[in-house]
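There's a structure below that I have some questions on.
Every protein chain of the complex appears in place save one, which is left out.
The first chain written gets the first letter, and so on, giving A and B; residue counts start at 1 in each chain.
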Amino acid sequence: MSAPLLQVRNLTKRFGGLTAVDGLSFDVRKGTIHGLIGPNGAGKTTTFNMISGFYKPTEGDIVLREESISGLMMHEVAHRGVVRTFQHSTLFAEMTVLENVVVGTHMEFPPSIWNALTGQDAHDRRGAEAKAHEALEFFGLLAFQHSLAGDLPHGHQRALGMAVALACRPDIMLLDEPFTGMNPEETSRMMELMNKLRSSGLTLLLVEHDMHAIMGLCDNITCMSFGKFLAEGGPQEIRNHPDVIEAYLGGARHVA
Amino acid sequence: MLDLLLQTGLNALYSASYISLVAVGLVLIFGVMGIVNFAHGELFMAGAYVVVALYSGFKLPYLLVAAIGLIFVGCLGLLMERTMFRPLRTNPLGGLVASIGFLMILQALASMTFGVRMAFVPPVTQEVIEFSERVRLPVQRLYVILAAFGFLTLLWLFLTKTRFGWALRASAQDPEAAALQGISINQTAKIAMFIGAALAGIAGVLTAPLISVNPHMGHSVIIAAFIVAIVGGVGSLEGAVVASVAYAFVHTFVTTFFDGVIADITGLSLMLIVLIIKPTGLFGTADRA
Partner (left out) sequence: MRNFLIWLIVAAGLIALPHTLSFSLQEILVFLVINVLLVVSYRLLTLTGEWSLGHVVIMGVGAYTSALMTKRLGVYVPVSMIMGALMAGFVAFLLSFPLFRMKGFYFLIGSFASAEIIRLLWKRFREPFGGPKGLKRIDSLADINIGPIQVDFFEPVAYYYFALIVVAVCLWILWRIEKSLVGLTFHAVHWQDKLAQASGVDLRRYRTLAFVLASSFAGLSGALLAHYIGTINPNSFDVELMVFVLTWAIVGGTATFYGPILGCVVLTLLNEVVLREMGFQQMRPLIYGAIMIGSILFLPDGLESLVKRAMAAWKRRSTPAAEPGKESA
């Protein structure tokens, strides 16, 4: 087993008087798929938002390789190789599918006004589009490259969101509930693609509700409840962990 | 020196009165409907021109004119709500632009009907209260102060003690939740628009005999009202009143001891500083932008 790529240490977030995440710690190892689960309101999404730089942690640290990335802005986190997707279909709906993914190549091909005026950006543009084509091909979206992103069916929109993230060439991809709203067929296809991403060396951290997908996909799972660390282990361990079962049943009662 | 301070204080209190009437209306409309009404200064102007037409022109009694002015400008507000803001509810920028269009229409109507020159309004009363030789308060200004106080108290009672007022505050805080509670958005928008416009109108009616009435008089008032609305915290009526008093004192004192342009710069800088430090205003909580 390799050293952890991402370490979350004693992470805490308070909103006013409410403590959404309370002293959470876990490690994500390179080349694994790591799940972050927990009942509604457990603080998964808040944790996710802190790692991606969307929120600043109140306390604690997030360490990528040897470097602390906590409190950095989202684009700074992205530049260090941690790229997130969003819940629902957060896309550039008014732009074409190809243009969406070209935005994802922003870091590899930084735009320059001077090059744009002198026409020297043609090379970059071609490079960016080639990279975008690769990402689209991976998710099977190449045929739609000229349609507007907003016109795609829901499942394709989710895939496009991941294609944009993939075009960023991240080391870790953070996926925010990637299976929400997918039918079983789409889910299993998406699981297949995620396995493929893992075998290409990418590390995935996903926040998810869909237990079936989580159990079939993750190497390691961290379970939270009421903002706190509850349990960690492989799918089997988590499935049979008494605290996890208790939390989910309690949570279910809470929701109902 | 003490005399000068006292006199300036009285002047400030007078400006605070009519500015707060205009600003509270502006804030109410923004709070309930999420629309920045750029025509609010022109509603103020419309109120003043009701006085020009009916009081200077037809020589009707001033109190009757005031009542007519209040209702007339309130109805202008209803007209704006029905024709512009209701269809544009999902388009706040559109509402803003439409209100600018309405502003131009009102200004054009005023200059076509009454001319672009300053209109004369005879004083309602010439009486002056003399506190000392150099501290004087024209009774007419006292009326403005008292009326503003009265109307703001009425508004406060309406908002806190009546069912409609409760509905209005609920939809200002959370329009969707209010809609779920069965509070009709159209209903609250109408009420907010009528009250907001009527307050600006009555401010115009009250000050018409005291300031120069012309088609462009809304301009400086709307800027003051914006400053007050921002400093007071967008969506906070109490904040708007407090900020009106603060702004009027600062502006009046700077005008007296330096000059008017410096006073305007000071006011705008204050607003800018508030926006930089706390982009929702000092008292504000609502973020509808």
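Going forward, a residue touches a chain if its C-beta (ideal position, glycine included) is under 8 Å from a C-beta of that chain, and two chains touch if they have at least 3 such contacts.
Only a predicted model underlies this, so the values are computations on that prediction, with no experimental measurement involved.
Asker: Decide which residue listed in B:I68, B:L137, B:A178 or B:I230 touches the omitted chain of the complex.
Answerer: Spelled out, the listed residue whose C-beta touches the missing chain is B:I230.
Asker: One chain isn't shown here. Among B:V97, B:I211 or B:V250, which residue touches it?
Answerer: Reading the full complex, the residue touching the unseen chain is B:V97.
Asker: Footprint of the hidden chain on subunit B, which residues?
Answerer: 36, 83-84, 87-88, 91-94, 96-98, 100-105, 107-109, 111-112, 219, 223, 226-227, 230, 234, 259, 261-262, 264-265, 268-269, 271-272, 275-276, 279-280, 288-289
Asker: So which bits of subunit A touch the chain we can't see?
Answerer: Contact residues on subunit A toward the absent chain are 52, 54, 73-75, 78-79, 83-86, 90-96, 99, 102-104, 106-107, 109, 111-113, 115-117, 121, 124-125, 128, 146-147, 161, 164-165, 167-168.
Assume only the chains that are shown with their structure count from here on.
Asker: Subunit A to subunit B: how many Å between their CA centres?
Answerer: Here the centre of subunit B sits 50 Å away from the centre of subunit A.
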